[in-house]
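To start, the structure itself, in structure tokens.
Missing here is one protein chain; the remaining ones are kept as they sit in the complex.
Coming up: chain A.
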């Protein structure tokens, strides 16, 4: 993967397959401390302890087309090689939370990349699942909650092209604000 946001897109697919109805993605960055924490949490079917251990193994996968499953091992490696950390908490029937932390000034730390494109892709492909995306840079934060959008849309699907364009523009704008590139409130 060329950027961490692609790992997020990849890992979130597991939540989709787990039958989640709500997937939370949070990216928190502390620029002074050079730390970034990415959390992907779902309310899907969850895994038992044994399975949680096995998903770290590249030779474990639930897919049927190949014998390897590299999503989790790749992502874990990318966190750990920066001096960061990686963990999976899961409970059958309750859901799974994948937490990865990164030391952002480490030479091996990949850029976050276009996280907004990841979120928009997820909404586009899974219009029936709700997504709560939060991003924090130092003290500035943004939030995007498809449950709020869904309520306003009254049955118009979230993946309607006009709605997707709206969400994309909304995220771009909010990101500029929290990055301090735009001075509106």
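Just so it is clear, a contact is a pair of C-beta atoms (placed from the backbone, for glycine too) under 8 Å apart; a residue touches a chain by one contact, two chains touch by 3 or more; residues count from 1.
The criterion applied here is as follows: contacts and distances are computed from a predicted model.
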Omitted chain (choose from "Transcriptional regulator", "Cobalt transport protein", "(2Fe-2S) ferredoxin domain-containing protein" or "Potassium-transporting ATPase potassium-binding subunit") - UniProt protein name: "(2Fe-2S) ferredoxin domain-containing protein"
Hidden partner chain, touching residue among A:44, A:71 or A:95: A:71
Contact residue for the chain not shown (choose from A:117, A:141 or A:178): A:117
In chain A, positions touching the absent partner: 1, 6, 9-10, 13, 17, 63, 65-66, 69-71, 74, 114, 117-118, 120-121, 124-125, 148-149, 152-157, 159-166, 169-170, 173, 184
